[in-house]
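First the structure, in the form of structure tokens, and then the observations on it.
Removed from the display is one protein chain of the complex; every other protein chain stays in position.
Our next item is chain A:
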Amino acid sequence: RSAGSCSGTLGLFLWHLKNTGIRQIPCHFVQLCRVANDRLITFQYFNFLKRMYVTQCNKDLSQRAKPKSDSVASPFRELQQLDQEKKVIHKIRPISPVHQPLSETSIRNEVREMKSAAETEDSVTPVRAESKEDRQWKEMKLQLNDLPGILARLSKIKLTALVVSTASAGFAMAPVPFDLTCFLIASLGTGLASCAANSINQFFEVPFDSNMNRTKNRPLVRGQISPLLAVCFAASCGVPGIALLTLGVNPLTGALGAFNIFLYTCCYTPMKRMSIANTWVGAVVGAIPPVMGWTAATGSLDAGALLLGGILYSWQFPHFNALSWGLREDYSRGGYCMMSVTHPGLCRRVALRHCLALIGLSTVAPLLDITTWTFPIISLPINLYISYLGFRFYRDADRSSSRKLFFCSLWHLPLLLLVMFTCKKSFLEKEDKGDLLGESHGRAMEIRLP
């Protein structure tokens, strides 16, 4: 655990140092980290980082959680993550300014925030510089060289990347010959649609975002761009994105993309303030991208697409509920209606329920001829493990169990999709059995992905 946290901390430093243009990484740091296991460690060697954070490696979990870094933001909504590359280090965003850096901050908090920051959409600017700049008055003039970074934050580019990867998982699972152009167009279209949806979401939530530590550094909250520019950017991403999907792939995928944008911006975003049902709507939002990938490949909405969507839908709950459990304070401060705030029992029950549903859905996969029977067998251990953690979360209802469940969900989904893909029923196999899918053979090259 300390090794993990140390690597996380190291990663944080690497990222920070990279951003501040410092090339050397003194090796003192690593030693310091390993030595301190149950006492306060301060990084005396780095003046500029000394005040950034002081990690306290005790077992105590502090409720005086310091401002949390951006945690998970999901595809089209702040739920889903797909940390497929496992390069958590490179996606870590330094935590937002700590007002009381010497306060009780457990190293596990750090790790959690660092890991959850992997899915963050927000900036990766150095904390120190950021907090200093934060205290100053700034001219509201658009800086062109800052614009790419600002737009990346506005569109939650990392989250968009994860959405695109789920869509490509859907594409890959479709039982048709792999068509590269279609795949690329579908991915691009999905990415653009996701950018548009995320931008509109930020446009709608400016005053609420300014009150939550997780989101108070978003571009619109900080006045780095005007709302007009945000809307124009969203339109210039969304319209070509949907057009690309409709014309370049097929109308069904385009319709799904447009529907998803609508669901996210016009249903999920307002509902966050109205009722806890927003979580279910958001789960649907997260489930649609793989369905889009599937329909992009096959052109039709069949049982396989719905199953894939169902797996992602079920996955959202343990993931988001575990995450929101740790952010209860923030959400309540922001005035959002979240299960973890108002219905904690329901929150944990639903998480457990959907962990178990994942087992069931994995078993249905071979019945629908999507995968072979090895899939439910191989995936059983990981599904059981996440269900076990879900049960622990249900029973214990504390931060450590919620964090365990959250972290598990981060690797569970990519692993599950990977296993699913390796157990995919071969297209050729089906052909041999005389189960032609009606695809013309000369049209596309049959490239079986490894």
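Please note the rule applied: a contact is a pair of C-beta atoms (placed from the backbone, for glycine too) under 8 Å apart; a residue touches a chain by one contact, two chains touch by 3 or more; residues count from 1.
We take it that contacts and distances are computed from a predicted model.
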Would you mind picking the UniProt name of the chain not drawn here, from "Decaprenyl diphosphate synthase subunit 2", "Cytochrome c oxidase assembly factor 8", "Solute carrier family 6 member 20" or "Checkpoint protein"?
-> "Cytochrome c oxidase assembly factor 8"
Among A:P148, A:P207 or A:G360, which residue is in touch with the absent chain?
-> A:P207
Among A:T298, A:S362 or A:S401, contact with the omitted chain is made only by A:S401
Chain A, residues in touch with the chain not shown (by the definition above) | 61-64, 134-141, 203-204, 206-207, 210-211, 216, 221-223, 226-228, 231, 270, 273-274, 328-330, 332-335, 337, 341-344, 392, 395-401
